[in-house]
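Omission of a single protein chain aside, the complex is shown with its protein chains in their original locations.
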Amino acid sequence: MTLRRILTAAAAAALLASTAQPALAQAQPKLREAQIRPAVSSVEGGLWDMSDQMENHVKASAEVNKDPQLNAFVKTVLCKVATEYCGEMRLYVLDRPELNASAAPNGYVDVNSGLLLRAATEDELAFVLAHEVTHFARSHTLERYRQTKQTATAGMILGMGLGIATGGGSLVSDLVYLGAIASLMSYNREQEGEADTLGYGRATKAGYAKGAGAAMWSDVIAETRSSDFPKTRNSEARASIFRTHPITAERVAALQAMGGGDTARDVAAEKKYRAVIRPHLAAWLKDDLRRRDYGQSLYVIDRLSKLGEDMGVLEFYRGEAYRQRRSEGDGAKALEAYKRAVASADVPVAAWRELGEAARKAGDKAAARQAFQTYLDRAPQAQDRWIVESSLKTVQES
Amino acid sequence: MAAPTAISAPAPNSKVLLMQPDVQLSLLTAAGLQEARADWSQQARTNITQAIESELRAKSRPSELLDPTQAMAGREGQLIRLHEAVGQSIMAFNYGVINLPTKKGTFDWTLGEGTNVVREARGADYALFVNGRGSYSSGGRKAMFIGMAALGVGIPLGGQTVFASLVDLRSGRVVWFNMATAGASDDMRTPEGARALVGKLMTGAPL
Partner (left out) sequence: MKAMLRSVVIGALALALAACATVTSAPQGTFAVGQGYQVNLGREWSDISNIMTGRPKNVRLLSIDGPLLNRLYLTDGLAPGQFLVKPAKRERPTPTYRANMAATELVEFVADSVAALDYQRVETSNLRPTKFVGADGVRFDISAQTAEGLDMAGTASVAEAGGKLYVILYLAPKEHYFAATLPEVEQVMASARRG
């Protein structure tokens, strides 16, 4: 799972060094004991303390999704795969478009809406959560810390960075503190592989579909390849210090070799999962467009469209993606998407306004007139009513 | 910089709402890595709290302890967050290297009169915020310091700083603010050290 984040130069330096370290051989993976808080004076106790701070920070965020039904659903899936650790896991669903989920050393788990939007079934969500639980169960953060500590040269750089940074006041040490824990939660290649393997075991043991992991990761790879940006498209081959080791074809192959080769999705499972995320679909798509990687957003919308449900919402946001991107030919594609959107009963009312604007830009005054008028009829209280009224005037005169 | 004071001593018996001090300490390893030490942070938090409470008792000031992480909802939570932003601004512009022309020659910081919400809810006249950050060098780090110094290279050895901010809950103004750096004799991980450090920090406090 990618934990994409901005790190301080100091934290990045530490990470750079540790990625060069060979991983410890793990013949028989030893799991942490459940319900044990490490001694307060231990290194692990320190990591828990840092995670507590991070958890307080997340708790304060306006992006916490408080929908009780959604939270209950995700918590249930989490508990099915976390089994013995369920009792010590505190879940935060965050309305954040980046594909991300993590389980911190102290047992707090955050799950981004960007993940919930991309999972096609409960099974796929379960696989990713099982993957994250494995990082927790195997104390990967502690392992990362120990690896980092062994690399004295990089540590020197970190220390010097700190010396400069703390000169400005305590707020900057907070930055280093948070940056340090973040860098430790950027796992290395071996840890990601292990989280896939053991996560696969956890999820399938809980009764989830064997092919879910390979299906999910394949989609992530395909989405990355659909990016508007060459650097992102090629990122699979690029070892970046700013993110964890990427999801590669090798990782998909490894999952398939374990028995997860059947990646065909069960339509009934897809429909059941869609019903759970449906109340948030529009808001999450809107958030996704804020990443302004429209190629990726369009890939996600295409994938969601395959089920044939929610087409008013999906076509509207397809139109929004083209409208905002404004590459050559996007205007016409936006117009077509808005036209398809308004043909569905679940169309958001704003689609009529945008259809009007798109038609006006295309020179189709009659269509624009009709769309603007429909918007005004259907959204009598809209705060932008006066704007649409003046747009309507521009297509009436002639 | 001297502790800016915007008031003289408040009326006797004014109650002080002491926000649970926010302290985070770490070990600076030989390699220069900051290792969070939850035990030290906890000890220091307790020691500093007790030292401040006993100072207030000695001056016959009633006080009440509030854990801000348990009060982050509603208006009170907004005021605690606003204080964080104001405190960071004070550190940046009164203790940092950047000067704001609009703040030149004055110590004029406020949370606004919304603080009366807290005054009424808690029956307190002042709120005192304290935070501490720092690291302690390991033996190896000190050895490396000497080694590097021989090569003419200076490396940071760690250090600890505490800040205090006093808010008048009637006007909302930050009436006093101070910063103290710990020396060898005031290690806040011990009760005596914390008392010494708090003594330094509270010098000039109008309490």
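The letters A and B name the chains in turn, as written, and every chain counts its residues from 1.
Please note the rule applied: a contact is a pair of C-beta atoms (placed from the backbone, for glycine too) under 8 Å apart; a residue touches a chain by one contact, two chains touch by 3 or more.
Treat the numbers as computed from the prediction; the structure is a model and nothing was measured.
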Checklist outcome for this item: Touch with the missing chain holds, among B:66, B:111 or B:167, for B:111
Item to check | Residue of A:37, A:292 or A:393 touching the missing chain in the full complex | outcome: A:292
Item to check | Residues from subunit B at the interface with the omitted partner, ascending | outcome: 72, 75, 77-79, 81-82, 84-86, 88-89, 92-93, 96-103, 109-114, 172
Item to check | Where the missing chain touches subunit A, by residue | outcome: 3-8, 54, 57-58, 60-63, 96, 98, 100, 102, 110, 164-165, 167-169, 171-172, 174-175, 178-179, 182, 227, 229, 231-232, 290-293, 326, 353, 357, 361, 383-384, 386-387, 390-391
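Please note the rule applied: only the chains that are shown with their structure count from here on.
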Checklist entry - Okay, in this complex, where on subunit A does subunit B touch? => result 14, 40-41, 43, 45-50, 53, 56, 59-60, 148-149, 151-160, 162-163, 166, 168-171, 173-174, 176-177, 180
Checklist entry - Which part of subunit B faces subunit A closely enough to touch in the complex? => result 24, 26, 28-39, 41-42, 69, 72, 81, 88, 91-92, 95-97, 131-135, 155-156, 159, 161, 163
